[in-house]
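So the structure is just underneath, and the comments pick up after that.
Selected chains from the complex are presented in situ; the others are not included.
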Amino acid sequence: MSTQPVVGIVMGSDSDWPVMELAAQVMDEFGIGYEADVVSAHRMPQEMIAYGTDAAGRGLKVIIAGAGGAAHLPGMLASVTPLPVIGVPVPLKYLDGMDSLLSIVQMPAGVPVATVSIGGARNAGLLAVRILAAHDPALLARMGEFQAELKAQATEKGRKLRERIGS
Amino acid sequence: MSTQPVVGIVMGSDSDWPVMELAAQVMDEFGIGYEADVVSAHRMPQEMIAYGTDAAGRGLKVIIAGAGGAAHLPGMLASVTPLPVIGVPVPLKYLDGMDSLLSIVQMPAGVPVATVSIGGARNAGLLAVRILAAHDPALLARMGEFQAELKAQATEKGRKLRERIGS
Amino acid sequence: MSTQPVVGIVMGSDSDWPVMELAAQVMDEFGIGYEADVVSAHRMPQEMIAYGTDAAGRGLKVIIAGAGGAAHLPGMLASVTPLPVIGVPVPLKYLDGMDSLLSIVQMPAGVPVATVSIGGARNAGLLAVRILAAHDPALLARMGEFQAELKAQATEKGRKLRERIGS
Amino acid sequence: MSTQPVVGIVMGSDSDWPVMELAAQVMDEFGIGYEADVVSAHRMPQEMIAYGTDAAGRGLKVIIAGAGGAAHLPGMLASVTPLPVIGVPVPLKYLDGMDSLLSIVQMPAGVPVATVSIGGARNAGLLAVRILAAHDPALLARMGEFQAELKAQATEKGRKLRERIGS
């Protein structure tokens, strides 16, 4: 992370890190500068508001926010920044993340949150890359390569499966 | 409302008023001073934070907050006030208020919201009265009378039903 | 619990105690007198009715009731006391507490239950403190301190996370 | 209803009557004495307890109870009577009766409620008839005839459909 952070990865509690870490790994894979922090909407609301308000000025281009249950962090950040905010529904002990998903995705008209799947922090990272790549031909090409690698891996898995069942 | 407001009734949009009005009617029935306002978590976040932060100092004892969808208002207010906050899940066009309910009730440990039923603003008002009555013998007695009236009405409904079917 | 109980913590079965204990711990943390008991709506209905009917006269200010499945205890107590009743949806083996939540929160107009999250007994305790604090400046200040502690803990967690990932 | 009531049809509010009336019609069809009343668990809890406690002594054999939302009436009656209690989930404005269904059917071990479909008061009536018929050969035969009539009607519907489409 020697480069200047352009993606902010935040979460309501450090207990969300095992999920959110997957977003950070994507940043490392694509060589994108990022920062990670605990920014709790409910336990440090003023600091959370400040984080969102200052984000664009500090050079961030995208915010990834993970939260569980009554997951208010992504939506509150989106309300105080003009930047795109990606929300990751973190599943808690009960309800399999359905509460987290609805709390994040069902934002009122005016304040969007780009929601990914339950526990889908890796996709949140990849979405951040796509957003950055929309104005960065080199990164767009890198994303294309990444997709080609996905295809190669899936194709290889198919080859092995066919081999295994002798077809 | 000549009396000093002790209950704050807030909502994310004036479109929630037809639901939230039922809470205000309870205040009128019990002669309790209240204020009502639009305080949107997503459209006026700083003002929302300020509303919650100042509430106790301004003499409020209870806050009733209604919101729909990704309903962040009750939880965010609860994070900046030590007062009891009552959340009313306002049903939107889809999902019958299930998203509103989960977004309000599933708060993380540390920051409670007293949640009532979907669209249950009348009960939010009555809950505020009970909270005030816990330290006000006269109001507690008045709540007891209210419950006796409920019983009388239900009993009368039973009498009419029995009459109607001739039993 | 040398002090006079002002909060009653009741549950349908002693199997709910591992969940409900968290509410009792809050009472201890805030130095609030409480009592705890098994009061089953379905197995000892008359005693349950008596418990609710006598609660205010015995000096209780708030009742916290936990129940699972067809969770009738909070609502039934609310029907026979003018005090605020807090309901804790206890999750059972199936359905992740969704049945408990709906059975508690969806009360008819006239009889409110202040519902907290599934398994959220700690928040039930904190809500009881807030209700008591609404008329007790010292307790209100203590709740403010508690919230500051929450913030300090979250801030420290953020510091450690930033340290760990070297940002 | 000149005959002695053996079935009690109760509901939380007279607004449930349009649903519950279908149970009463079954009683009329089968010539079974019944009574109908408003017995609200939440608005007249003592009277509700008394109703259930006295039911067997007054000659009732089966109780049919309809309720919506946090539907406590069937389960509470079942807790104070040894008679079979049939619960009808009455759908309210939101959630399509799913809250009513779960609040009625998910009773704890020890206190059963015989639950029928959402809004299924007609089936509640027919279930009461079957319960009575289990010890009444004439009524059992009458239920067999009823089922034969159902078959005849369905068969006739099939004949008309085939005729209509010319098959």
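Here are a few things to note about the model shown:
Order of writing sets the labels: A, B, C and D. Residues in every chain begin at 1.
The criterion applied here is as follows: a residue touches a chain if its C-beta (ideal position, glycine included) is under 8 Å from a C-beta of that chain, and two chains touch if they have at least 3 such contacts.
Computed from a predicted model, the values in this text were never measured in an experiment.
Shown chains number 4; the total number of identical copies in the complete complex of this file is 8.
What we mean here is this: only the chains that are shown with their structure count from here on.
Of all residue numbers used at the contact between chain C and chain D, over half are used by both chains, marking a mostly same-residue interface. Superposing chain A on chain C by their CA atoms means rotating through 90 degrees, a value rounded to the nearest 5. Per-chain CA centroids place chain A at a distance of 35 Å from chain B.
Contact with two or more other chains is made by residues 79, 98, 105-107, 110-111, 113, 117-118, 147, 150 of chain C.
Remark: the chains found to touch one another pair up as A-B, A-C, B-C, B-D, C-D. Against chain C, the residues of chain B that register as touching in their complex are 56, 61-62, 79, 82-86, 101, 105-118, 120, 122-124, 126-127, 130-135, 140-141, 143-144, 147, 150.
Within the complex formed with chain B, the residues of chain D that make contact are 1, 5, 13-14, 17, 24, 34-40, 43-44, 47, 69-70, 93-96. The touching residues of chain C, counted against chain D in their complex, run 12-13, 41-43, 45-46, 49, 68-72, 75-76, 78-80, 92, 95, 98-99, 102-108, 110-111, 113.
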